[in-house]
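Take this structure first; my questions come after.
The complex is shown incomplete by one protein chain, all other protein chains being positioned as in the whole.
Per-chain residue numbering starts at 1, and chain names A and B are given in the order in which the chains are listed.
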Amino acid sequence: MKSKKLSRSGLLLAITIVLFLLMYVSGMLIFSDKGFAKPQMFLNLFISNAGLIVIGCGLTLVMITGGIDISVGSVTALICTVSAFMMENMGLSAVSALIASLFIGLLFGVVQGYLVSYLEIQPFIITLAGMFFARGMTAVVSTEMISIKNELFLKWAKTKIILPFGYTNKKGVYIEAYIYPTVVIALLTLVLIALMLKYTRFGRALYAIGGNAQSAVMMGLNVRRDKFKAYALDGFLTGLGGFLFCLNSCAGFVEQAKGLEMDAISAAVIGGTLLTGGVGGVVGTLFGVLIKGTIASLITTQGTLSSWWVRIALSALLCFFIVLQAVIGSVGSKKNRAKLV
Amino acid sequence: MKQKRFSWQRLVHARLFMPLVCLAVVLLANVIRTPDFFKISLNNGVLYGYLIDIINRSSELVILAVGMTLATAASGGQDISVGAVMAVSAAICCQILSGGEVSVTSLAAPIILAALAGVVAAALCGAFNGFLVAKLHIQPMVATLILYTAGRGIAQLVTRGQITYVRVDAYKVLGGYIGNCPIPTPVFVALIVVIIMAIILKKTALGLYLESVGNNGKASRLVGLNSALICFMAYVLCSILAGIAGLVASSRIYSADANNIGLNLEMDAILAVALGGNNLGGGSFNLTGSIIGAYTIQALTTTLYAMKVSADQLPVYKAIVIVIIVMLQSPIFRSLIAGMKHKRTVTVNEK
Partner (left out) sequence: MSQPVILTMKQISKAFPGVQALNQVDFCLRQGEIHALMGENGAGKSTLIKVLTGVYQMDQGAVWLEDRPVQIRSPQEALSLGISTVYQEVNLCPNLTVAENLYLGREPVKHGRIDWKESIRRAGALLNKLSIAVSPSAMLDECSLALQQMIAIARAVDMNCKILILDEPTSSLDDEEVAQLFALMRQLKQAGVGMIFVTHFLEQVYEISDRITVLRNGERVGEYDTSALPRLQLVAKMMGKDFNDLAVIQAAPKGQVDSTSPPVIEARGLGHSGTIKPFDLTIHKGEVVGLTGLLGSGRSETVRTIYGADRPDQGSLKVNGRPVKISQPLDAMKLGMAYLPEDRKKEGIIPELSVRENIILALQAKRGLFHLMSRKEMEEAADRYIELLQIKTPSRETPVKSLSGGNQQKVIIGRWLLTNPDYLILDEPTRGIDIGTKTEIQKLVLELAGQGKAITFISSEIEEMLRTCSRMAVLRDGAMVGELAGDQLTQAQIMQTIAGGKTVQEDK
């Protein structure tokens, strides 16, 4: 009886987490001399990916409904550049930049959501247009790179939150582990979204829509409205995530966050969310982000590869991971099925 | 009677009518802004003009769109690695032609052989994608994400991080002109690809198989179709076409630029498929629609350049036009517009 509950999404998530741990531990063993084993190394995964975690959460929501949003990377660039422009060139406060960021994200979400859910246009195309639009608007705002020097903003970005543990380095000095406020916000958002998916009617409706939209209509759900809300929420989270991204990079420029959408999508998929909808969750996406982050830091820690080998190694590891997951997943679900009968 | 005519109209036109209208509108928009848009002149025995430019420049996109249509139909997902595969095929071809040198003025190997090697490499990439999608059931966009990231790395590896130049006239033919022919070669390449594909679809059951597998894989298996093999073949074909497009692109600049050949073209190819009225969720497909879609995109780009829009801001206008086009194609939007008048009469009738 119990084995039934671990079907598909649970199984995929379990595989992902185990593989992540395996990968991280082997990284610690191989690169222990290069500091990979330090706890701060682990926390840095969160620090450098706080924005991506939030963006991934939003994307996961629309992927669960069977949709997709590939505009997130460009919208992030737009948000960073607009924020930087507001603070540096217009002398506005960091608070107004934050509000503007959230507003831009929400606006994209609402417009894209309307077109996708009420006019039933394919989400890939709409968000592709969104991607072009945001990237182009970034260039309209500023073609130069703007570094942010706003005091309040930097305070938000770089206030260390000291954690009650640490490690002693080679010279015998105790170094405390720390995170930035961005990490707290990201994890808080993640928990909220996870709870929403699990414990609200809206959350469950998203799964139903992804499972079979037509059935969902016939079961009396307001599919269009819920889909619209999912995109709007996704947009808002992109706004928030974009701002967190900005806090991490402290700059805005046209080419920023290129390919971020692919990072977010693959993180969600690695975390067990299906592009066809109906299966997945944000906790998985978190692990997807961590896995991609670990792969990247493994390669930077290694440090001797030429630029093209970095690309190849990155994708080889990604490939290895995806294939392993697929193989284990299919074997696992086969066993599950046999057990049932 | 009226009923019948209405539905007939919808059946015949729904799929190709709107894409064609959109293309026409994009082209006509130029008449106002750039009056000499439709002028075609003969300079030095070669045709010039915006129209020629559009047809020439969109050749690679047309070739990609054909492959993307097949992959989409069979798997219900998109192959986002085609741009990178173009770079791989170009790199291998140029590297063989240059014999490992960075820049050469004479060939180290026959062009046919090198081109063939490039296409074979592309086919291998396709086999890799196809294996992941069809056999391991990995979602297409993620499966092809691997080569999307790795592809350009592999291409750089092949060219050792340099841009390999093949400054030989014979190699420029593919992206330039054949002898005294005034029409650019890429146009012919695209035409040949389209014709061959049309013949395949007409003479074999491939089209039916692809649609069937993409529509209901389980049922297709039970009627004796090897769903996995068919899906696999679609991806191989898609990559082979990307390889050919890569050769054309490389011949245009007589070099293999791993970082820029086919850059962002995968998105345009997917866009072409959708603008052609195809469902990105797989199943039934319409090749002609995709091809029209490809020309529309290039026409749009050329138009915007003709209107002196800066390259940085081009995407803004492109996005707006795309949204307008897909909205016009959306049946719901159309019935909304039609319904506005209709609704009024209905409520009046009731009261």
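Following the convention adopted for this analysis, contacts are C-beta pairs under 8 Å (C-beta built on N, C-alpha and C of every residue); 3 or more make two chains touch, one makes a residue touch a chain.
As the structure is a computational prediction, the values presented were derived from the model and not from experiment.
All shown chains touched by the missing chain in the whole complex, by label: A, B. In the complete complex, the residue from B:37, B:209 or B:235 that touches the missing chain is B:209. Contact with the chain not shown here comes from a single listed residue; of A:26, A:143, A:200 or A:330, that residue is A:200. Set against the missing chain, the residues B:96, B:225, B:245 or B:265 yield one that touches it, B:225. With the whole complex as reference, residues 3-4, 7, 10-11, 203-206, 208-209, 211-212, 215-216, 218-226, 283-284 of subunit B touch the missing chain. On the side of subunit A, the interface with the absent chain consists of residues 1, 4-5, 7-8, 195, 198-201, 204-205, 207-208, 210-212, 214-222, 278-279, 337-338, 340-341, using the contact rule stated above.
In this section, only the chains that are shown with their structure count from here on.
Here the spacing of subunit A and subunit B, counted between their Cα centres, is 30 Å.
By the touch criterion given at the top, residues 76-78, 80, 132, 136-143, 145-150, 152-154, 156-157, 161, 258, 267, 270-271, 274-275, 279-281, 310, 312-320, 322-323, 326-327, 330-333 of subunit B touch subunit A in their complex. Note for the complex: subunit A touches subunit B at residues 115, 118-122, 124-126, 128-133, 135-137, 139-140, 143, 254, 262, 265-266, 269-270, 274-276, 306-312, 314-316, 318-319, 322-323, 326-327, 330.
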